[in-house]
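One chain of protein is taken out of this complex; the other chains stay put.
After this line comes chain A, so read on.
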Amino acid sequence: MDFDDSPDEAAYRARVRELLERHASELVRLRPGQEAVDPRTSEAELRRTQRVLADAGLVGVAWPAEFGGQGGTLMQQAIVSQELARAGVPALINHIGIGMCGPTVIAHGSQDQRERYLTRLLRADDVWCQLFSEPASGSDLAALRTTAVRDGDDWVVNGQKVWTTLAHVADLGILLTRTDPDRPKHAGLTMFVVDMHAPGVTVRPLRQMGGQSDFNEVFFDDVRIPDSERLGEPGEGWRVALTTLMNERVAIGGAGGTIGLPVEAFVQHARERLPGLDPERQVLARQAVGRAVVAALGARYSGYRRLTALSQGGLPGPEASAGKLAGTEAARLVADAGVRLLGDDAVYAATGEGDDRWQRTQSWIPGIAIAGGTDQVLRNIIGERVLGLPPEPRSDKTVPFSGGRR
């Protein structure tokens, strides 16, 4: 057991640092106190940043070289992520493409699709989105209603997707559709790659509870998709989607930590704010800070354990769901303590000086407990797949979708 870089890892880290320094002027950087850069306002800079990083070999580090990756290890990927965070580079604009869509294309795409898409994905020449959820099917994804009907060499798609992160900047998406309503709901699905600029695709922004607009609703009106854009066989869409969902949980929670909230920044905030509180409140605030730090450390070190297991050849399993659950809880505690440390300003949307970082963070937490599998759905997965508890009775698994609940 050790937490130091091996000689190889240390050499790799040094090279990554050197590359980041060499390209520093070409990369978007977060200002102090800023945790994200909005693709709505900075799309071009964010695309350029990812392209520069990709050309330097710092994107898709653990992807096989034949798919445009570096053929490196997961440990190297983790090192790059750490160094990007350290250098203040914001999340890559194509994080959904890299984390979910790309691995799905690698696993289920044709050779032609892999060649056409993967290198462009890594360079953010194409930004990708994930078109799964619909107004009537989120957790119960297999109940989705968007249809694709075969017409010659094409499929014709009609329906609506919702909560689609990045659809407003995306060029491509992976789209889960129903192609056979007469089969049971999991059996009648098919996955496609869809061109977001195709005629009949309409993207409308949705506004989140915190006021920002990171996700959208997407309408499909007689959108034609060539059969060559199918991912996997007709009727195999559920199996393809499971690849995406598993990668999603690994991408969100698998690495451990507090899901994008750096605990060091929180501790720095506590360092600045604690002395200003009156002594009795300090005692209480330290309890909240301590609890948040313990949760964050638990999530971090559990992430190290998963990373170790994966780098020794383990496969990402349902345990990643535990990482997302624990990371969400840690993020909630960090955000809550962060706001409370503001004292009277905690009841406003920003401090008197206009700093709204902790309030924004607070209003973002409910979303992470929903996105990529709600807390409840993840508990079901862990209960059934890790602990081996019996599933709930399900009345809808075997009946034809069309004769089921519609």
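Some notes on this structure:
Heads up, the rule we're going with is that a residue touches a chain if its C-beta (ideal position, glycine included) is under 8 Å from a C-beta of that chain, and two chains touch if they have at least 3 such contacts; residues count from 1.
The rule we apply is simple: contacts and distances are computed from a predicted model.
The protein name that UniProt records for the chain not on display, among "Cytochrome P450", "Ferredoxin", "1,2-phenylacetyl-CoA epoxidase subunit B" or "Acyl-CoA dehydrogenase, N-terminal domain", is "Acyl-CoA dehydrogenase, N-terminal domain". Checked against the hidden chain, the listed residues A:A326, A:L342 or A:A371 yield one contact partner: A:A326. Looking at A:M75, A:V201, A:V218 or A:I252, the residue that reaches the missing chain in the full complex is A:M75. From the options A:L19, A:L277, A:A309 or A:I370, the residue with contact to the chain not on display is A:A309. In the complete assembly, the contact with the undisplayed chain comes from A:R286, out of A:R116, A:R183 or A:R286.
For chain A, the residues touching the chain absent from view are 1-6, 9, 75, 263-264, 267-268, 270-271, 274, 283, 286-287, 289-291, 293-295, 297-299, 301-302, 304-305, 307-309, 312, 322, 325-326, 376, 379-380, 382-384, 386-393.
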